[in-house]
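Here's the structure we're looking at; comments come further down.
The complex appears here without one of its protein chains, the remainder shown in place.
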């Protein structure tokens, strides 16, 4: 099985981090095919940036979808998730949605623990899109700053453990999600010290993707996720245009 | 006052229709500045198409925002509304949101009446984004087809009147929204025959835009709609890149 | 255009304050026609007082509605709003509802900032009636007292600015509403110092009223806001009785 | 124990009907003290009428509250319920609220079955005020007309039984409420023929009132139902004015 | 009238406490018939314990239901409430549900005040099952420990009074429920000192049970609470098996 791990950020080191976290949990026969965005931002952290990058997410999927079994959009706000799910016939998984659904199988209420308050609006949009507000206890954030997203795991590791404890005691969370690409892989290192189960979004997305491929639920040919009928386009990237025009 | 009426579709005739509907309700001192998308689709009708076009919506606003007082995104699904509101300092109005908020000042529950079932998912996303599900009685659609979006007003006019009547009798709607760019201006022609108040999205957006300009509510410098801090970009359209890099 | 600005309180100085705030934002051709309640309370501040005064609100509208284009009920709990909207054919605007709908076009979540905890229950009823709980971050109140409602703007001005800041930081509000008749006009004086857009209810109601008059959405002849059929009455004020008996 | 059964309508025969239904379920030591409105409407059937009559409801309670143990507002929309609960120290019960809470102790979802579509908006407001939308399956109405509210029980009896059956089969109701003053007492006559438990609002209010008197839960001296502090009034009915001015 | 007061815990002294609280509020002609669980736990305090004990609750009701008029399940999490209501033809009342519905007739929002954080999840399940989240301000808990459930009333009495005050001031509660079997009877002792009405679950259940018996709402023969048709069973307790097999 081949899983396209699509990093919509332009930072290669983050792709490596995510691919490592993905590989550690992947089944023996699963190949992780990571890509890094060529255009956009080093690290998407707001809704407007996520909206800007959505079209490029579609083009990147359009380039790979015939050679893979499923695609994982690997940024916690799941940019382009709904549109990609509509446009392509393979399963499309967002790491935020995968993490939230996984958390819902481990307890009643989950907390999102992350490292920067710039991300909160964008992350909360994902909770609302999933209609999971009633199972969400809110976002817990450090009160301190960090130097760089490449070292944020080391810098804030202890702090994040404390935030999970606050999520349990104050917010009554049953499960924690460690959210944000730069935290990929951290959960495995700290889970034994945490009082509640913890979900790492990229690995959660990998096992969900594998599961959906094996379940073969079938393709949407009707309803809100059916591929739209062929339509003219102007000025769109090549592969995306052909996918929309049904000339691919 | 200058209002940028941004048609995110590439069909010029639709821009003319919308601009006409806008001008009929604009105040004496208000100038409507219409633009038509250069890239994208003749008529956006699904969520994926709306996600694709969002980046171009931002670029188009970036080209005009210093010369206008407010911008109206004139497609009923409000593509790019949240991002644009975050990125720019002038009021950004979506025709769907404006129509729904206007409807909420005329009755408790509103119905959306439109002409094609391809649009329903996209339109419902807007209701959910606005958290107005409790005031929404659903979408009413014709059971018959039509020839072209340029003549759909004439073709389906009588049918749409009947759908409003069904919305009252069956769905218990207090107000109807005639939704979709191709229906711009229809409300004024049929409102006397309708049993409930009816909202035309483009005019509703124009009076809301004028109102917000006159109210001078101030700019978001904090919270979920503050402009993000300067950030590097790669490969984005020029004016948009500069807006994001704070070099505009 | 003539707008009836109905102050359901008996305090004339408050009517002047509201009328001033209304006039500053009204369009050139708009005439504000203020009235002050003859019976009731100097300043309505609870639900029971609002329920007591509703009938007089209807009688006052019944006296003026044929000479005006719309009526604004100018007390933040919107006493009599639903009934008046049902009984009369002109647009009826409540300042609280207008402020909340305006806030919803400026951000996702709004805070209500006011000056006395006696008002909170009544104000929250308005949020619930509008089904806007999901967009409401709560009410922020001063911890200190004030001398009189006539000087409360001056006494608590600085405090209210701080409360808006708390609404952003703690409650994650995107927009603030400065609520309560005695605060009319304050928003314009402090908006530049505030980190988020701020809505002044009376001016918001004025631009909404003007907008609805210009949109000509039509009259409810069916649904939940249609005028009830003629009915006998006993002992009601004259003009109201005639409106209900359809003998006006 | 004395229960004030307040009919806010002016029709004496309806008071008799309600008092009969109340007496049949009252405990041996309970005295029902019925009153009929002197001003207002023969039969309140809309929200505006309910808002008009609220002040007179308060005045009538003010005249009796020191001689009774609890008061029942006996019109299904519960006019003045919230305000009266705030203003007086004895338990104030609304027949609609009492019926809905009773229904919630008999099943998960209740239907309201009534006789005229003029009542639906008003009745639905009560469901919303109680935040019981999730337990409400909607209103079932006859498709046929009736001659008079004094004979509606006989005229529509069979039809109402069929409506309850539809509420079970189509709406998945577990319990039915036979709503509207003119139906008082009908439930007892037809309950054996009905497939689900049925609630008669006036008797439900009587047993709830008796229960609250016996429970002695204490008086609200804080929170949203505390009596407001003394306040000046102008032109209000005598006993109500004194209650508000704390001179009673 | 005979009311079966079923204590699903094995602690006899708690049954006595509950039966005393029940008797003090019962009508002259009402006989309270208390039972104590033979199997299970001294004091149920979690969801898993409540799920374990449900079957024994049904068996105990099956042993008594033909000799009583109604049954009260007397543990605040209402173990077995839904199933028992389905299986038996007499009214089945849960003390938590009864307390919450009673609270809803005294104010808009209620707080649950209890003595141990082990109980919170279980108690919150009851709020969710009743779909009363919007009327619930949360649970208030002591920060200090106690020696035994038999003396917890005396040990924490003062603390619980303070918690009610916090529920009003901080959570904006209108009514408080003193929850948990070991607190039965406490409300009557402290209600005069409390700023808001207070509900004692066992007495609230008694007056609700008496009321339902007198109302004679009829039996569910359809819908979600109809007795299931006869079915084979294996290895169930005798009386329960016969009830399910329709051989009782």
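For reference, chains read A, B, C, D and E in written order, and residue numbers begin at 1 within each chain.
One rule holds for everything that comes next: contacts are C-beta pairs under 8 Å (C-beta built on N, C-alpha and C of every residue); 3 or more make two chains touch, one makes a residue touch a chain.
No experiment lies behind these values; they were computed from the predicted model shown.
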Among A:13, A:134 or A:151, contact with the omitted chain is made only by A:134
Checked against the full complex, the residue among A:105, A:148 or A:247 that touches the missing chain is A:105
Per the touch rule stated above, chain A touches the missing chain via residues 25, 27, 85, 91, 93, 97-98, 101-102, 104-109, 130-132, 134-135, 168-169, 172-175, 187-188, 191-192, 194-200, 203-204, 207-208, 210-212, 214-226
Where chain E meets the chain that is not shown, the residues are 10, 38-42, 45-55, 58, 80, 82-84, 86-87, 118, 120-121, 125, 128-129, 131, 224, 228-229, 231-236, 240, 244
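The rule we apply is simple: only the chains that are shown with their structure count from here on.
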Chain centre (avg CA) closest to assembly CA average -> C
Residue numbers at the chain D-chain E contact, same meaning over half shared and different meaning under half, come out as same
Chain centres from averaged Cα atoms put chain B and chain D apart, in whole Å, by 44
Distance between the CA centroids of chain D and chain E (whole Å) is 27
Among chain B residues, those touching two or more other chains are 108, 134, 172, 224
